[in-house]
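Note that this complex is displayed minus one protein chain, with the remaining chains in position.
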């Protein structure tokens, strides 16, 4: 089991961290939520391909590599939709379309295909979708909606999950964002990222829009979503650690009643609890990464659920206490510690809440026993 | 809504408190769990009749009177089974057998009839019993078991709840403890009280063993159990307050690192939280007492469930922290602060756990809405 | 719920009916979204209340208040919240008004109280400073006497509604030596006086209700000193003690709990409505029980106030702690209950007045997340919950 990055991963981590600290800025970003040139840089660096096997066309890394990068991006509250593209979509395509041009251009630049799977009513139930596809001659007609697709406005093509009427499994369809019948409503998220809702109203597609096996993407989807969950957990751990350290620094400098407030034992203990929560979150993510690198599919799912549940709980605590210990200044948009809380709140909402995954974990355990 | 005792209730409270502080001692108690003379004294004082209406044969008080006494007994960790007799049984008989000799001797001395209703599998589901009664000529044959009947060894007769085969409701049967077919296994509880399990193996009863309406005790049982829940909540509040104050006193005197440990802010805040929990517990009990004095049966049930849930949560926190803040000395049987924790643990187990009543509250609310 | 008498309930109905008739529908909807109130809404609503003699609910009759009992005030506040009325500006109503009628001179009463009653003058508070948060007595803004004026220099912060207020009440240092508390005075300042600059503080809900106020050689006539020089700390302390049941936030908790329950009946899951999910129902119930307990504790404090003999314990600290922590729990669950619909920002300036034609989520999602973000401040302002716990422990350990 890997606890620390190896030498190559350390170098990569340092490179990402340096870039985040020195070069990254979201100042001039358009409403797309990311700058195409910056994204091209990420692709060039190989960061988008870091977690994809060589056979599929990636750099040959695994969940550890992916999460190492994600943690650094989370630490710097980078807004780019790294997890949806490099976590969920890349992992899905690596399974259902390994070696494809679609995956190649996602990993190395050129195109930005994005999985659009989330529907509000699913609430973390990974295979619950109501979007349907109806056979229509050689092609299909899609109806339904996708909610809060993170990174959606930045995608060059959308990979819509839908159930073909009369069939059991889920199928992935590739759609151009400009496709007639598709309405895209973009919005800014509470943590200042870019997302969109999609409404599909009789979207006509040719048969070649189908990506991967017809009505057979279910397992690949679960694994891809769980991979994205781990990467977003790593982002959250990065954000938590940053918030904790920022609070630590504040306690060392802020004075009230004649001394640094870090001298007050109740605040010390709160800081200690923030640290403990951060470390517990890191531990469960490491454990889930380890499972994700293994062969036991049930174990992978269980631990992804465990990680999401535990990290979300830790995140809201750490983010909330970071504001509390800062006092008034923590409430200001300008100072910034509150941005960690917002990111950690958004993290809880993304891909099923921590609570939903606790219930998922319990259900998986009960299924295991019976 | 009554927050504080009125003049008469204050006098009664002071009398009970003085008796507990000065005269009460469980030293010489037999395994019955109570001394018959002491119990006779309680009856003489009218404390057993305090919560029963005049029409039924009591002193005309209500749940507030009952709880006022219970709180004082809880504060002193009195072992006598006041709640099972004066809470559950008296309230049940006041409904199904008002003015009866049975109730009279319970309230004023002479006999100690006791409701034996609890079965382990019920886990707080108040009408779940598996004890059955089968018609047999003019009489009945009872089979089943009752678990952890608090005060059981001290009872002079037992009021067994059972379902008559083929009928819907619950019936109460009076049984002599020496009745053939009845096995009574007495034990000491974790909080040093006396209880017993009962096994009924073909217990033959004449038709006059039936107390109150045949197959019609259900609603009376719920109200009686809820009344007992409130009284035991009041006991718990008394115990919590005593544990909190004992801890407060310890923080003022114990010295470590050159000063009273009450100077350490983290401990101060824990003490503050113990106080807040105690007050929240007191508040929900007052609210539930208010409902218990009203006519809205659904509201009575909801608030009894709310009280049990909230007080149990507060109790385990306060009891646990009382030990923690005492450190090692709190772990000793001799010092005594741990006895509050044990009582509060036993309180959680009695009549359905706090968690079970939280689920009951939720179910009642959902039923209300639909 | 027999805390309230039959007369109280009659009064409650009267208040409710008045709100239903006097409060414009669109204003109610705006306020149910729980964004920061605008000046226009506050003024309009205060004036509507003034017609009934209700615009300064906590004031005694002699100064223009309705002379209500504490439970009437509580009922009034609750009905206003649940009915969707904008909150009355607390600075005039609960803070400077009582200071003026208790410690001010006749001229000040005549001059300032009518403007508060009519909302013709809105007030802002200048107590906190960047380096004086919980440790308020360490404030450094100074007022130096120059003839018949004070010259004020310094900086105030967390000034709610400072951007649309007319007057500012200040704690300033008028003596530099001695104990920090001893040299503080209480001044009333016209915000149009030269030298005052107001700079907005955008809070993490992306809303604007807070401000910094910079004071540079601001000349304040000596007749605007309340009470005696160097006694301002005493007045402020009395005033801060006044808040008591106000800080319990029972009405706001109830409003937010009702919003949560309503919203959870709109949220869908794969098995039906979220509100019908047993796991969710259990979590909701835990909050509801806490709210019942908290409301009852607050009633106990009200009853204490009524009886005139407050207990030895700082019960106001308990209800401040519980109210604010419970509010945050309710609001966190509210956001979670919205699920993905909580992801979009629904910015105050676009959603406050009227809803846009197209929205990234359902109507009931609007304002939920920003309210939650804003109320992270609830455990900080009005004396942090850490300070409140110090107070409780201090009283216990002393007592």
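Think of it as A, B and C in the order they're written, each chain with its own count starting at 1.
Everything that follows uses one rule, which is that contacts are C-beta pairs under 8 Å (C-beta built on N, C-alpha and C of every residue); 3 or more make two chains touch, one makes a residue touch a chain.
All values derive from a computational prediction rather than experimental measurement.
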| item | value |
| --- | --- |
| Full-complex contact with the absent chain, from A:271, A:323 or A:346 | A:271 |
| Listed residues B:17, B:263 or B:342, member touching the removed chain | B:342 |
| Sites on subunit C contacted by the missing partner chain, in the whole complex | 278-279, 282 |
| Contact set of subunit A toward the excluded chain (per top definition) | 1, 3, 248, 251-252, 262, 265, 268-269, 271-273, 275-276, 279-281, 283-284, 286-287, 290, 293-294, 303, 306, 309-310, 358-359, 361-363, 365-366, 369 |
| Where the unshown chain meets subunit B, residue by residue | 118, 120-123, 125, 128, 147-148, 185, 187-190, 192, 195-197, 255-258, 264, 266-267, 316, 320, 323-324, 327-328, 330-334, 338-339, 341-342, 345-346, 348-350, 353, 355, 359 |
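Keep this in mind: only the chains that are shown with their structure count from here on.
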| item | value |
| --- | --- |
| Chain located farthest away, centre of subunit C as origin (C-alpha) | B |
| Distance-to-centre winner among chains (Cα means, whole assembly as reference) | C |
| Length of the line joining the C-alpha centres of subunit A and subunit B, rounded to whole Å | 51 |
| Separation of subunit B from subunit C, taking each centre as the mean of its C-alpha atoms, in whole Å | 43 |
| Approximate Å spacing (C-alpha centroids) for the pair subunit A, subunit C | 38 |
| Per-residue multi-chain contacts in subunit C, two or more chains | 386, 389 |
| Multi-chain contact residues (two or more partners), subunit A | 264, 266 |
